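Omission of a single protein chain aside, the complex is shown with its protein chains in their original locations.
Chain naming follows the written order as A and B, and within any one chain the residues start at number 1.
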Amino acid sequence: MRNERGSNIRHIFLIPLSLLLLIPFYIAVINAFKTREDILANPFSMSIGNLTLDNFLRSAVTPSFNIFKAYWTSILITSVSVVLLILLCSMMSFVFARVQNRFLSICYLLLLSGLMIPPQVILIPLVKVLAKLGLMFTPQGLILYNIGFYVPFTVFIFVGFIRTLSRELDESAKIDGASQLTIFWRILFPLLRPATASAVIFLSLWIWNDFVNPVIILGSTKSYTVTTGIFQAVGQYSTNWEDVFALVVLASAPIFVLYLFMQKQFIAGLTEGSLKG
Amino acid sequence: MRKWFTMCMTLLILSSLLAACGGNSSGTKTNDPAKPADNGTKTTDTKDVEIVFQSWITPNLTVAYYDSLINRFESENPGIKVKRIQPPANEGNPDSYLKSLLASGDFPDVVQNATIQMFVDADALLEIPIDDDIKKINNYEAEMINGKLYNISAIRQPQSLIFYNKKLFAEAGIESTPKTWAELEAAAEKLKAKGITPLLTAGDWTAGFTFSVMTSPDIYKDNKNWYADRFDNKVKFTDPNWIESATYYTNLVKNGYFNKGVLSIDYTAVEQEFLKGNGAMYPMGSWFSAAEANSKKDFEVGVFATPTKDGTQYLLGGENSGGYAVAKMSNHPEAALKFAKFMMLDPEAHKGILQADALFSNLKEPLKWDMSPLQTEIYELLLKNPPMVGHMNNKVGRVPVSGIQDQYNKVAQNILLGDTDVAKNMQSLDEYWDKNNK
């Protein structure tokens, strides 16, 4: 009974708050479907009769920008980076969580320093390193940089979760003669599902939305990602708000879809975890 | 033992990674080092030469403008392909972007609107031979650095202009446009008495720009090498002439002549305010006239040069500045030079860039374009004007220390915030100069 009443009270508070939080998205989405005159005259109205798809049709494929090509590059970069990050960092975190020695403590501190550096600050040195290794202007270079940059974040997510898992799990498996690799992949990794799901969501959206690094690392003569391509196509001084809004919606749509899709997995993972506890 | 394992694994993985990635990338590099720049020769006919062009996009210079010119250039010059790129961020110039490209060795063959001095210092630009094409340009020596030319530009871009709303001026009973500081103050007072906002500016770069165009003409009309002299410590921002000029500007702010909420709006917003009739005077560069020509409104816009103390007209702005430059390391310098010349000197392209950005031809035989009445007014102002020098971050005898426009912004924003200590504000410009003059 008490629970019931508690959850009803929370709606009174949460519904208005949610609507308030949705206003900025409403503005972006609704204006993408309006004509320029309509945006300038009444930016916040929704007159169903006047809505148009022209903005999308006009801006999706132009001589200098092709959204499908851009989607492909973005999907490639994002998915390869995220998959590798999850594989490499979950294993690293297992070592951090289960072994303690001075070498690892130092590594852990070095990882912390990676959380503190703003990416814009190391742009020029990074470009030098990539150029030396022959990785400039290649998707590989961008992927490796993405991995390097997000290792600290991913490791901290996983270490936190692995610490909460009982050591008895791996010790009992060990008695059965399993190697550390097997223990990790067979027993622990499936239990990390909530952590993996949140890491995938965060990493995907950060890498997808990244703006400066793809422009610089992919360079001038090669491919472009959705986020960079769109701003290249629109141009920064542009006041064609109708195109800007349409492209913002096109650029963000896949990541919203991914989120809504992952959210199901994510919640399933969460509830499973709680039942086991 | 443990350390050995770690080391071996590390090396193994590193080498395999590099082999994989390096192998891929070397195959996709566009320029073949084995083949030097031999464009034009018949043997390479089968393979097109590709040059990379960094374009500068504005609301007026659109992607479509460049793409149509590139198409025509490519059809007139078979064998040359142009790949257009543009900077990612709105920073006022493409310099940061070009710096990263330079660091990575991916400097474009043709660049536009870059700070020429900086890239000359970095040894990145090709010296442009003074041939018959270049000699078509009036005063082409204006932008030379140590007697060498690095950019192709044939434009005049007046910046120290004040656009005014003729209807509001008539309402306030102002009959002639102000020429002196005193006249401007009197006009502003009349407008204010009628409940009209006399002057408009914005809180972003517009603030520093407005401050600079309102104050600098009075200084530079008497000294066209002011920045060069500042490098030699012959003059300072705290000299009496600057203090007097800055005091005049501070008083305009103190008397409440500028729009309310000025620091909370930006350039695009203030332009709309003026076009909606929400202010009488709008100090801005000639490019505003292009936006004016495309707008619908119920009043006429006029223009006058920003006043000086004694009423002498002296416009500031760009004289053959910006334009196109060619990379020294270009693999196809001839094709790149050809393209750069085409973009500035081809009659169609020249007219296009003039009209799009409301610039004025600086060719010995100037090209006329289809000017609006307001643009004709600017053209007439220019006819009487001697060659212009820059202001703020542009050349006045010499290019000032990098990033000085940021300090101009801070000074202007401080004044708008109500800080009336003129001496302290101007001293901060001197301090910035000395600190960053490295």
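Basically, contacts are C-beta pairs under 8 Å (C-beta built on N, C-alpha and C of every residue); 3 or more make two chains touch, one makes a residue touch a chain.
Basically, contacts and distances are computed from a predicted model.
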- Query: According to its UniProt entry, is the unseen chain "Sugar ABC transporter permease", "Sulfite reductase [NADPH] hemoprotein beta-component", "Spore germination protein YfkR" or "Dimethylamine corrinoid protein 1"?
  - Reply: "Sugar ABC transporter permease"
- Message: Given that one chain is not shown, what are the shown chains it touches?
- Response: A, B
- Item | Selected residue (touches chain absent from view) among A:Phe33, A:Phe56 or A:Phe156 | A:Phe156
- Among B:Asp106, B:Glu143 or B:Asp204, choose the residue that contacts the chain missing from this document, as touch is defined above. B:Asp204
- Note on the structure: Among listed residues A:Ala70, A:Leu144 or A:Val215, the absent chain is touched only by A:Leu144
- Message: Which parts of chain A face the unshown chain closely enough to count as touching?
- Response: 2, 6-7, 10-11, 14, 18, 21-25, 27-28, 43-44, 88-89, 91-92, 94-95, 99, 107, 109-118, 120-122, 124-126, 128-130, 133, 144-145, 147-149, 151-153, 155-157, 160-161, 163-164, 179-181, 184, 194-195, 198, 201-202, 205, 209, 211, 227, 231, 244, 248, 251-252, 255-256, 259-260, 263, 267, 270-271, 273-274, 277
- Since one chain isn't shown, list which residues of chain B touch it in the complete complex. 1-2, 5-6, 9-10, 13-14, 17, 91, 95-96, 99, 102-103, 118-119, 121-124, 203-205, 207, 260-266, 269, 273, 401-403, 406, 409-410, 413-414, 416-417, 419, 435-436, 438
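In the analysis below, only the chains that are shown with their structure count from here on.
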- Message: Roughly how far is chain A from chain B, centre to centre by C-alpha average, rounded to an integer in Å?
- Response: 37
- Query: Given the complex with chain A, which residues does chain B contribute to the contact?
  - Reply: 17-18, 20-22, 24-26, 28-30, 50, 52, 54, 57-59, 62-63, 67, 83-90, 97, 99-101, 103-106, 108, 268
- Note on the structure: In their shared complex, chain B is touched by residues of chain A numbered 62-64, 123-124, 127-128, 130-131, 133-138, 140-141, 144, 211-212, 215-216, 219-222, 228, 231-233, 235-239
